[in-house]
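The other protein chains are all here in position, but one chain of the complex has been omitted.
The first chain written gets the first letter, and so on, giving A, B and C; residue counts start at 1 in each chain.
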């Protein structure tokens, strides 16, 4: 497994290639990539703050739970912080498993937990000013299904 | 949306890059890649037969259902036929949506339907001979959740 | 005349991928009865219909479906794509 918390951009395609090459024979690979939405052109950038130290620890814990819970060959989490432009990749997860059900479930689990349990905070910067993204009740509720 | 049924190999990373670049601003991209499993070294190759004409029609119908059912910005299906070696990519789906829930659900729906409703048949070729892969009851049952 | 296609182990058991068939059968089941009566390899391929699927003009269908107007019938085992 690999966890990367970084300000540098990353290429979801290149990461998918590298991850897939490393698990050849696993049968199923699922990836999720989160992109900065342009929201109809009103969003010009996103600023992501995080809690260095706790971030890595929290993500490693979440990935560890997923590896215990599902039969995974490998897992990957990349999450950026700092300033991102519209359309840029914010983060990605990848999971590899013998069977597709495990790969899908683990990827969704990772996303649900990264949303609400990893210490990142997003601020949207638009033409009319900037605003911290509010946590959604639905994101907290999503944790209950696991 | 794009559907490709082909004997030529494809690069899941390059396809992920191209797909993601085309939906910048969508927020969420999910990909699934199916690989030929090596099954502990006993499998040397896989032969995939399909029904030209019906295959394209069936996949277009499945993708059309997904586009109607979820709020998707785009969808992609690539499926190979012919002879594949261990570790090679058999197929992939990609979905893009404003929100992750739709992207995940649509990708799982596409996989469940491609498994049991697109006219492909896999034959495993190993050291001890060759055998048609049997359809699993679980794959048919998976359709019931949609 | 109707085109009849066979895939996967159905094709292997019958020994050919497609053929033109002269039939007066009203339904898929009637066509299967005619094919079974031809030779052992057909009888073997169609021995267990629960292991077979049928498509009419490239749409999945059922064994009791009528053949009127159909140009292409395909027989194959349950699909294993993905």
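Criterion: contacts are C-beta pairs under 8 Å (C-beta built on N, C-alpha and C of every residue); 3 or more make two chains touch, one makes a residue touch a chain.
Note that the coordinates shown come from a computational prediction; the quantities given were computed from them, not determined experimentally.
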> When the whole complex is taken into account, which chains on show are touched by the absent chain?
Replying inline: A
> Since one chain has been left out of the picture, which residues of subunit A touch it in the full complex?
Replying inline: 34, 49-51, 53-54, 57-58, 79, 90-91, 111, 114-123, 132-135, 140
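Going forward, only the chains that are shown with their structure count from here on.
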> When the centre of a chain is set as the mean of its C-alpha atoms, what distance in Å lies between subunit A and subunit C?
Replying inline: 48
> Just curious, how far off is subunit B from subunit A if you go by their C-alpha centres, in Å?
Replying inline: 23
> Rounded to the nearest whole Å, what is the centre-to-centre distance of subunit B and subunit C, using the mean of the C-alpha atoms as each centre?
Replying inline: 26
> Which residue numbers or ranges of subunit B touch two or more of the other chains?
Replying inline: 34, 111
>> By the touch rule stated above, which residues of subunit C touch at least two different other chains?
In response: 82
